[in-house]
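Omission of a single protein chain aside, the complex is shown with its protein chains in their original locations.
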Amino acid sequence: MTGDAHHLLPSAEPVTLIDCHGRPVASTAYAAPDAAALVRAFAALVTARRLNDQAYALVRQGRLAVYPSSHGQEACQVAAAQVLAEGDWLFPTYRDTIAAVNRGVDPVEALSLLKGDWHCGYDPYEHHVAPHTTPLATQLPHAVGVAHAARLRGEPTVVMALCGDGGTSEGDFHEALNFAAVLRAPVVFLVQNNEYAISVPLARQTAAPSLAYKGIGYGVPGERVDGNDAAALLAVLGAAVERARAGGGPQLIEAHTYRMQAHTNADDASRYRRDSEVAAWVERDPLTRLEAHLRKRDLLDDARLAELTAEAERVATHLRDGLNRDVTPDPAMLFDHVYARPTPQLAEQAALVADELEREGALR
Amino acid sequence: MTGDAHHLLPSAEPVTLIDCHGRPVASTAYAAPDAAALVRAFAALVTARRLNDQAYALVRQGRLAVYPSSHGQEACQVAAAQVLAEGDWLFPTYRDTIAAVNRGVDPVEALSLLKGDWHCGYDPYEHHVAPHTTPLATQLPHAVGVAHAARLRGEPTVVMALCGDGGTSEGDFHEALNFAAVLRAPVVFLVQNNEYAISVPLARQTAAPSLAYKGIGYGVPGERVDGNDAAALLAVLGAAVERARAGGGPQLIEAHTYRMQAHTNADDASRYRRDSEVAAWVERDPLTRLEAHLRKRDLLDDARLAELTAEAERVATHLRDGLNRDVTPDPAMLFDHVYARPTPQLAEQAALVADELEREGALR
Amino acid sequence: MTVTAPGHQKLTMAQTLNRALRDAMTADPAVVVFGEDVGALGGVFRITDGLTAEFGEDRCFDTPLAESGIVGVAVGMAMNGLRPVVEMQFDAFAYPAFEQIVSHVAKMRNRTRGRVALPMVIRVPYAGGIGGVEHHCDSSEAYYAHTPGLHVVAPANPADAYGLLRAAIASDDPVVFLEPKKLYWSKEEVELGAPVPGIGTAVVRREGTDATLIAYGPAVPVALEAAEVAAAEGRSLQVVDLRSIVPFDDETVCAAVRRTGRAVVVAEASGFASVSSEIVARVTERCFHALAAPIRRVTGFDIPYPPPKLEHFQLPGVDRVLDAVDDLQWEDR
Partner (left out) sequence: MTVTAPGHQKLTMAQTLNRALRDAMTADPAVVVFGEDVGALGGVFRITDGLTAEFGEDRCFDTPLAESGIVGVAVGMAMNGLRPVVEMQFDAFAYPAFEQIVSHVAKMRNRTRGRVALPMVIRVPYAGGIGGVEHHCDSSEAYYAHTPGLHVVAPANPADAYGLLRAAIASDDPVVFLEPKKLYWSKEEVELGAPVPGIGTAVVRREGTDATLIAYGPAVPVALEAAEVAAAEGRSLQVVDLRSIVPFDDETVCAAVRRTGRAVVVAEASGFASVSSEIVARVTERCFHALAAPIRRVTGFDIPYPPPKLEHFQLPGVDRVLDAVDDLQWEDR
């Protein structure tokens, strides 16, 4: 029974294909993605960074209530989306707006939750992106259910389920991985280990050698990847998706990355970490790294970068315009979507609000 | 960070020190317990088996509502109790009555729950045995809390926390192991893998190579032991307790054993397993195995066995007498122990019952 | 809805529930059943007996022992075209799934403005009266009834059990389906082909003119028995069976109370901040001037469910109901 146990263990070091200086790193286990894939990833990274920073700015301008930025984690976000095929599902957390956008979700709709207009601003079925989930790890069993339903119908769907290092401590993480393993559900669990859960550093979250070692306890292969290396992420996540699609079951992947900004703009990171710690991660930035690599290989030049920057600017403008447009949500919505049909009780309550509004109108 | 990861993995095969024929098995990792310890364990096993079978009989006679027997798992029960020092704590499940009794709990009081007199019939502080827990795995975080509190006070307490193979699937198992690891709490988690959770076989519970592989995901050493070999259990559990007491933190131990009877007498095991499967485990019986071993070493003879059997009979008689005594619990108890002092609301409700009883009395 | 076996038959509630599952699975391939021990064993109460044999492992299967996982996976399956019916083995063992139920099952439709519906049923064998040990006898309906977005129903007889379970499975909204354990073995002539009562409709089980007993689930037989005894003593009690706690049938209940001007709510759950509280509050709000006396409650006490030897003190019994009826200020006005 335990003969093949060790293949479930992750590599001792995170898989890296491109180092901090943009130089290729040899790997026996994973082939580097082709040039087109890397260029595509880089384009997405440029827009991703711009969107992160734009959203952050919009908070300061009062157009967004709060934004948990993935600045520094963009390679995870982009790769998680790009390795999926049409029809595959993505299950994002509150920090994974960029991943959702990379699956096709309009960034304005994606930020509806954080603007305060409505909980989920997009149609989850349109791009097969589940609503952003706030209660930690609770989306993971949903991902297993979606995958298992597809498998029962013989569909080739793979599900990419995201969570953070903190989220791995929740019971739902455990139950989801176990269900996925027992059901052999085609789910890729990607843990973005950004070293912090709000203020709590990884060492207080777990005593494990690494989070990827949790896989073997479910009979799920664990793998570790450099979360700031888009090439390695595309390779490792891509392989996991292929394996799952082929019936190989779930996989657990820990991406080692770093939360460059505070948890959200409402957080004060100076209370629990030093700037020098953050500074050390700047040189591992996923954008500069891939940029250096592409330039070395002549896959990128200033002109092309200017184009990408302009495209990113266009998307940022779209976001800004969208969020600057004030929506006045209709209070009837409060009652419309609690059940397929309002209960008699809700109909009464809706009438009360309608009456209040009418009287207010009459007063004006 | 991962250099020392592999020492957290369990041995490929469960640790065995005495084989099915009572012959010693060499182990490089664990020394065999001394003769006195083995003889003491055997004495306890004889009583344990008798108690299990007596309790089962008492269900048929209607003196117990239900009994989840540990017949076949007695070596786990006895060893879990015997490796502890005075003042250490035991956290049992509903199936661990024998372990509780081996810590000193009166079997009559231990079975109060299953007789229906009161939820917990004994004082948990008297022998440091927590109430039997029914909601699966929920006792495990309690065990961590008791251990951590002791550690904060600098006390040498170790906590033995029991659960079943099914219980490992619950979120609370995960959270408890993680807390224990991060807090370095002196807890030994003993999973009695008896192959079934009611009707659900292990293969539907987990896809892991073995449950002991769950340890590494928390940075907790995992170990596997033959759960029908009292010697191996004493050695492995004893080492874990010592390690925990010395500040080495928690350990996860999976004991491979088998539930010889149905889940409880209310269960119909023929619906989900074949008799032949059960029969195969008879030769691995923990009692016959240790008996054969002790006889080979002249540590046991017929006369001594007769003594032990008589002692077991005495305990069984005590249990029978105790359970045959009908207790009429005082309904005032319903209200006395909800809060330190009854709320005004409860005082009113207690008065209502008292009034009913008085009127009933008046009618008679 | 096709029903395989029309005609009258004498069946227990356990049997009609099993039949409802089987008929629903036959009628709609999207219906899947899973939970702890629901496969080979057929569930500890045998409600899923034979389903794996008949429909295969894909349609009815055992899961790992993890209730949050069961409900969470069901959410995902419901999101992706299926109609899961999951079993929580006992009332108190649904609590590990509480976050999934409150934060997702109840809210998914609302969060997504109606785009993601969750047609799923959470079956909960519930309440006491069976001599069960602690954590096996909780009346947990208030937790669910207080949570907007869930339907909460509790049948009180085999026929309703069949009809309500079919309706629950057919519903496009999540339903918490409470099965009174002590009524599993109650037997009754059932016409399986009969029209299914809609979720949200209460029914007057017994006509009466002096006072109205309002009950649901396991308390209904108690109310009916009390009415029987009262009749012998010359008092005519009406009995309303809610069947559906959410939505609540204000119309039927209030009409019944107005007819008699007096009412007693009977329920097994602890009374404080409960469904009983709600019934008293909403009926009083609506029928205040028709009431000759305040509505009384006969409920479980505000204590943890007692051990078997003491549970009869906790259960609302006929005597306690009749005492409450006696207390309805018959002389005061």
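By letter and in written order, the chains are A, B and C; residue numbering begins at 1 in each of them.
Note that in this section contacts are C-beta pairs under 8 Å (C-beta built on N, C-alpha and C of every residue); 3 or more make two chains touch, one makes a residue touch a chain.
Just so we're clear, the structure is a prediction, and the values are computed from it rather than from any experiment.
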Partner chains on view for the chain not depicted: A, B, C
Among B:124, B:156, B:201 or B:248, the residue in touch with the chain that has been omitted: B:124
Among A:40, A:153 or A:204, residue touching the chain not depicted: A:204
Contact with the hidden chain (one of C:51, C:142 or C:298): C:142
Residues in chain C touching the chain absent from view: 68, 92, 95-96, 98-99, 102-103, 106-107, 110-111, 134-135, 142-143, 145-146, 148-149, 246, 248, 269-270, 272-278, 280-282, 284-286, 288, 291, 293-297, 301-304
Hidden partner chain, residues of chain B it touches: 118-120, 123-125, 130-131, 135, 138, 140-150, 152-153, 171-172, 174-176, 178-179, 182-183, 333, 336-340, 343-345
Where the unshown chain meets chain A, residue by residue: 65-66, 113-114, 116-119, 134-136, 166-167, 169-172, 197-200, 204-206, 267-268, 271-272, 327-329, 331, 333-335, 338, 343, 345-346, 349, 353, 356
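As a convention for this text, only the chains that are shown with their structure count from here on.
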Highest C-beta pair count, chain pair: A-C
Centroid comparison with chain C (C-alpha atoms), farthest chain: A
For chain A paired with chain C, centre-to-centre distance based on mean C-alpha positions, whole Å: 40
Whole-Å separation of chain centres (CA-atom averages), chain B against chain C: 36
Gap in Å, rounded to a whole number, between the CA centres of chain B and chain A: 43
Shared-contact residues (touching 2 or more other chains) in chain A: 171-172, 174-175, 178, 182
Residues of chain C whose C-beta touches two or more other chains: 63-64, 66, 68-69, 96
